[in-house]
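Heads up, one of the protein chains got dropped from this complex, but the rest are sitting where they should.
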Amino acid sequence: MPELSTATQDALVALALILPGLVCGALVMRGYRPWPVIAAMLRRAAGTAVLFAALIAVALALGLILTAQERGLRQASARAADPFDVIVAAPGSETTAMLASVFLQPADLPLLTGAQFAEVAATPGVTLAAPLGFGDSADGAPVVGTTAAFVSHLAGPPAEGRPFAARAEAVVGALAPFAPGDEIEPAHGVGEAAEDHAHEGHNLTVVGRLAPTGGPWDHAVIVPVETLWDMHGLPDGHPQGDADGNRPIGPPWDTASFPGVPAVAVDTDQLAAAYGVRAALSRPDIMAFFPGAVLAQLHAVLGDARAALSVMALASQALVTVAVLAGLALVMALFADQFALLAAMGAPLRFTLAVSWGFAAILILGGAALGVALALAGMGAASQILSERLGFAVHARLGWPEAHMTAAFVTLMLVAALVPAIARMRGQRRSGIA
Amino acid sequence: MPVPDTALADGVLAARTLPDRGALPLSVSGLRVVAGGRTILDVPSLEVAAGALVVLRGASGAGKSTALNVLSGNMAAQAGRVRWGATDIAALPPSGRRRFRRERLGLLFQDYRLFAELGALDNAALPAAWAPAPRRAGLRATARASLDRLGLADAARRPVAVMSGGERQRVAMARALSTGPAVILADEPTASLDRENADRLADDLALLAGAHTLVVVSHDPAMQARATRLLTLADGRIVDDSDA
Partner (left out) sequence: MNRRTLIRAFTLAAATAPLTRLPAFAEGAPIKMRDLYNKDLSFSDLALSNEGKRVAVSGFMAPPLKAESVFFVLTKKPMAVCPFCEPGMPWPDDILAIYARRVVKVIGFNIPIVTEGTLELGDHVDPDLGFASKVRLVDATYARA
């Protein structure tokens, strides 16, 4: 049906999934009004009913949160990689280089030389080539060296203050634990291995705070790349002889005194240019790749993991289904007197089916509704935990895939509930009145 | 007091197409029920007039419950005929006997068998839960009228759980009458009640005779006193049959 919008398609799929359950219900209930009897039974077994509905709800909610968070994670990581069209690095692992530059994960990357950087910057189609330097930290926040132009490409103009204009200045990401005006003493390395005071005398002043991007750079302290080179006692790509107090930052750099960078972020203006740059810079001594493509590969792997997780979620839902239906069979046994009465009064066999199935259906529908509510309530908390763990903002929401999962789950359970209900109906064929 | 709901019940019954209307006569012949190799009921012949109030008595194990179960079609007989009017329920399949019960039969039990969680009216109109849609409203109206007549007009919404035994058995009676049955079968209906309520129920049951054929298993002398016919069972046989 290519004419229908995707939302209509999704809605139709959801409808198709829920329909068998509803049809099953309509066939069982047709012509009867068993609700007073079912209400009486529910009131009698209220505790058990609530417990079963809660079991169903939790099983469903876990599945919903799992799939929604996985999708949210993929979308959030894709958003984080969005500003990076092409990344150029020394040959090695694309994944490592991508994780280091987009997600600021500590990595030991080989360096590109000044000559290589100059070639990258001069490649046709390249509108922005920014060196990225990593490896230091301040109070646990990664310190990244790059150019003011790239910072503006990444996050636009600062939300507070101004871009850095000198080597002793830094801008911080929206979620970094610093504010404009703060003094920062960077440490060498990251995390447990960070050596405090290794960069004594290289204090930084925060001059600006960036708008949130949703990416890991929101936690970073961003400095001119020359500052990083200075801190490590390297040449800085600018010919010697400038006055010490006001040494330049940013391009162009002198090829001979360029100390090397682990990665270069490249921006292009044309689709063809992006592919062209990647083709031109894929050489034995240089590696160029689309972080988006690498991420898509990782997502494909993640997708396999998700498929496995979905199977496990479905399996746990199926287990809950079996457990609940087995439990229902026992609960129904508690109502043997009521069913015997119905039989004695001559209630049709299908009516007893309607009663026991309707009882299960109430628990299933109530449990499913509660499960969706639980998932809605838990979604924010799960997103927050995930965001804190990952360092980038995950905003998971329930979508059509979850609607489909709910519909499939409800239909599966409604149809499966026929089994104990039919067993109960069979058991009713013989019973006396006295 | 006449039976004021008969007209209503007749109106309700008119919605169906049944061969018999009003009270039905009972005709049993060659009836034999065997369980575990032992004959537990053996009635060569029994004729009961339409509208009679038959009280069935006998020692425990005499076959009273079996008799009620066979007369209601809840239990199949190995041999014989059990004819209510023109219908031989012993010849019907289980589904046919179910249908006969829900359309022609009202039942009363020693322990009322109500849904304690429901109100009096929902209990009295229980058959509306499975009755065909056109009959539901009439059925509820009949149930409400019966409750009114049995002195439970204000109790329609009260949960049965808070009612006395006497009130509960009257709710059960309203339920038995709600479908406008031809036959009412009762199993020790007064046994759980105090004397006053037992007498009142026996009076109410006696009033139903004429419009309905009643078979009541009872040891209650007050109930027996109101019978038009008293049958005594022993070892599955009718050993005494006396018109009151």
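Each chain gets a letter, A and B, in the order it is written, and its residues are counted from 1.
By our rule, a residue touches a chain if its C-beta (ideal position, glycine included) is under 8 Å from a C-beta of that chain, and two chains touch if they have at least 3 such contacts.
Because the structure is predicted, anything quoted here is derived from the model rather than measured.
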Touched by the hidden chain, restricted to displayed chains: A
Determine which one of A:Ala280, A:Leu309, A:Ala323 or A:Leu365 touches the chain that has been left out. A:Ala280
Filtering A:Val13, A:Leu51 or A:Ala78 for touch with the omitted chain leaves A:Ala78
Quick one: say which of A:Val58, A:Leu234, A:Ala293 or A:Leu390 touches the chain that got left out. A:Ala293
Contacts of subunit A with the absent chain, listed as residue ranges: 1-4, 6, 8, 11-12, 15, 74-75, 77-79, 81-82, 85, 269-276, 278-283, 289-290, 292-293, 295-297, 299-300
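Here is the rule we use: only the chains that are shown with their structure count from here on.
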Subunit A contact footprint on subunit B (complex, rising order): 64-65, 68-69, 72, 74-75, 94-95, 97-103, 105, 107, 109, 113, 115-118, 122, 126-130, 132-133, 136, 185, 187, 217
Under the touch definition given earlier, write down the residues of subunit A that touch subunit B in their complex. 31-37, 39-40, 43-44, 337-338, 341, 343-349, 351, 429, 431-434
